[in-house]
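Right after this comes chain A.
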Amino acid sequence: MTHSAGSPAPPILVVEDVHKSFGGVRAVAGASFALQRGAITALIGPNGAGKTTLFDLITGFAAPDAGAIRFEGKPIEGLPPHSVTRRGLVRTFQLTRVFAAMTVLDNMMLAGRGQPGEGLLQLIARRTAGQRVEGEVRERALAALHRFDLDGKAGDYAGTLSGGQRKLLELARALMTDPTLVLLDEPMAGVNRVLGSRLLDDVEELRRTAGMTFLFVEHDMDIVMRRADHVIVMAEGAVIAEGSPDAIRADPRVIDAYLGQARSRT
Partner candidate 1 sequence: MSILNADFWIGVGVIAGIYGIFALGLQLNVGLTGLLNLGQAGFMCIGAYAMGMLVVDAGWPILATLPVAIAAAVLAGVLVGLPSLRLRSDYFAIATIAFAEIVRYVLQNAAFAGGNQGIIGYDAEWRDFAAWASDRLAAIGLGEQMQLPLLFSIWLVFALCVAVLRWLRRTPWGRVLTAIREDEDAAAALGKNVLAFKLQSLAIAAALAAIAGFFLALNVTYLYPGEFDPTFTFFGYAVLILGGFASYGGVVLGTIVLWTLIEGLRFLDLPLSSGEVGSLRFVLVGLTLVVLSMARPQGLLGRRAEMQLRQ
Partner candidate 2 sequence: MLRRLMMGTLFATGISLAAVSTAPADPINLTIGKLLELTGPLSETGPSQDKAIKLAIDYANKAAAAAGVDIKAADVGADVQGDPQAALSAARALVAKGASCLIGPSITPESIAIANGLTIQKKITIWPVGTSMRLRTIKDEGTIFRTVPPDSLQALALVAGIIDKLGTASGKLVSIAYRNEPYGEGLAKDFKAAWEAKGGKTQGPVVFDPNQATFDSEAGEIVANNPDAYVIIDYPDTFAKLGASLVRTGKFDATKLFVPDALAFSTVPGNIPAQAIEGARGTRGGTPTDTDAYKVFDKLWETAGGAEHFSLDANSFDSTTLCMLAAVAGKSADPAAIQEHVRAVTTPGAPKFYLTTLSDAFKAVAGGEKIDYVGVAGAFEFAANGDPTISRFDIFEYRAGKLAVLKQIDAAK
């Protein structure tokens, strides 16, 4: 079922029969899917479906009890988060995580990859290279901030930003790591519609210009239907359906899962 899309290019990420329990609670139970390169895929499902846990498993914040995860054809399950990121797979968090007591610019510059200045020995041994890279990282960070309309805030503490601005900063910061695949956990939550749609415009543009792949978790069905090329539906830790937005909209299992959720909520 994971290879039903039949695209000629190999998938950028493959998740195969992944399991994860916490103290007896099965958070992810046999999830499998594949992500097409250059696509924008939405991951949906009711609360408690295991979406965030799945993100954690993919990005190394938790190790699966069983199953395989392959990024660019290579297994990454159980790797620490920083190794996963260095391979080009970056994520954001459901609750935004900015470095509050650092400036917005420092938040951005931190994320730049390959900085000699981050090594104690290289600080001395490669002093000039370090200073050059630092300059370049600064340029890139400022350019990115400009792109996201945050350049006016560069010198402010990130903790002073509004919720929406934090979401933008988190995305901009993630992009500083030069990723090929970006996992966004509820990028729209707490963001006003105008800003939210700016953000998604940016995502679409990045996909178009830089060929990046995106997987995002979202609850707003309108946005999912309008923006996603492909939709994966999770319930109770497993993938219960996937396909184009239109196909998903009509899938009875999806409706069931959501109705069940709605019933339990009342």
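Candidates were picked such that all candidates are chains of the complex that A comes from, given by their letters.
We take it that a residue touches a chain if its C-beta (ideal position, glycine included) is under 8 Å from a C-beta of that chain, and two chains touch if they have at least 3 such contacts; residues count from 1.
Quick caveat, the model's predicted, so the values are computed rather than measured.
Enquirer: Among 1 or 2, which chain makes contact with chain A in the assembled complex?
Expert: 1
Enquirer: For the complex, which residues does chain A have touching candidate 1?
Expert: Residue list for chain A touching candidate 1: 59-61, 80-82, 85-86, 90-93, 97-102, 106-107, 109-111, 113, 115, 117-120, 123, 130, 134, 157, 159-160, 173-174, 176-177.
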